[in-house]
Structure formats: C-alpha cells, structure tokens
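A single protein chain has been omitted from the complex, and every remaining protein chain is retained in its original position.
So, chain A:
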C-alpha cells in the first residue's frame, strides 16, 4: 500500500457556533486524484482550507507527508514546498504591479530569508516551462490585473506546477475555463498524476469529469456521506441523498453527469 500523502482524521471545523465540517476522515495516496463533491454550504472549501491551515480546526488531526499540521497552521517549510493550492475565488487588488512571470516565479521560490537573485537562471527556465505547459508564455510580461478569468486560472495553474510537488489541492479549478481549457487542464492533471506521482485533491461540481478523470470520490455534506470509486459513489441514489431529492439529475443512460435545480 502506498504511503498516504494526506491523512485527515476526525477533522471538525466551526464557523463561530456553526458546525461546518463534522468529524471528517480520509486518506489520499500519491498518484491518486480524489474529488470532493457536495451541495453548496457542505463545507468543501472549509475542509480544504483547514487542511492547509488557512482556517483553524477545533478537533482532529491532519498529516501531510507524515508531518502533523499544528493547530496554529504550522508545517515545516520543506513540507509546504511540496503543496500547491489553487483557490476557488482568487481575490486580489488588480492595481498590484505583479507580472505573470513574477507570479509564477512566486510558485518556484523557496520562501524564507534568501537573496532574491540567487538561482535566477534555473528559476527563469522553470517559469518558462510552466507557462508553456499552460499555453501562457506570451502573457509573461502582462500585469496580472489585466488578465481575463480564464487566463488567470491558467497562470495560477502554472504557479502550482512550476516546481515538482507531491500534493495539489484545487478548489473548483475549472470555473472560468472554456471547453479547450478544460481538456488541457485535465490532460495536465493526468500527466502530473501518472508521470510525476502527484496526489490531487479537488472540489468539483462536474460529475462527468469526475467520473472520467478521478480515482476516488468523497461525498460531503458537513460530514462524509460516502467515499469510494466514482462508479459506486456517483449512483443516482447517492447523488440524490447528497444534493437533496428536490434537485433534478441530468443523466445519460441512468448515469448522472450534471446537477440542476
């Protein structure tokens, strides 16, 4: 059995007095792509943010590459270097004068006390490779404030993949991408998973893509409702329970692939 890259044990998170994530446990092995599905307000983003230490947790443990995430959100730097995170809504002040090349470079840098010009040659090569992978090399001198939503997503993906890592966490990464962008995105994820052994944890609402590309599915509505392969979890019965019976499933041959109200 492969060593889990990520172990979550009885994780519980409150927003003030509201129980947002209740006693969630799961493991994620290297080279595995796990999707978290669930209705709005199910605690999916809260779960991911508490795993990363962005939000505090009230109970439970998180282990990343064998290291425990402290309650204050501390992880050793060498573990943090192995994690890439693509947030759902990347909020930033569009007046900030950061170029695409500078942003992607931030993904390469080992943050800490260091002289910024050390290793500039290898840094440039890594940035170049990453931007070419996501077809954004021509945008390298553009300020990020002027990018469209789709372009920003591609640049953020380049930021994630500029350095070899062990764990990639995506929060509705496909939002804002066109059809070709989605295809390219999943192709890149497959390559990262199979060729480089990345473990991938992603939140997604597109059940068809989850079925095609993910190895495991975690169905969440504040607590874990079910976990398993896409074939077993994405049955009409499980989806109806997770999203409530008032929602209508668009299905193809009784196989759900979209949720609608």
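As a working rule, a contact is a pair of C-beta atoms (placed from the backbone, for glycine too) under 8 Å apart; a residue touches a chain by one contact, two chains touch by 3 or more; residues count from 1.
In this section, contacts and distances are computed from a predicted model.
According to UniProt, the chain absent from the figure is "ABC transporter permease protein", selected among "ABC transporter permease protein", "Cytochrome d ubiquinol oxidase subunit II", "4Fe-4S dicluster domain-containing protein" or "Cation acetate symporter".
Check A:77, A:129, A:187 or A:232 against the missing chain and you find that the one touching it is A:77. One of A:109, A:135 or A:215 touches the chain omitted from the figure, and that residue is A:109. Only one residue from A:143, A:174 or A:188 touches the chain missing from this view: A:143.
In the full complex, chain A makes contact with the omitted chain through residues 49, 52-54, 73, 75, 77, 80-81, 83, 85, 87, 90-93, 95-99, 102-103, 105-106, 109, 111-116, 141, 143, 169.
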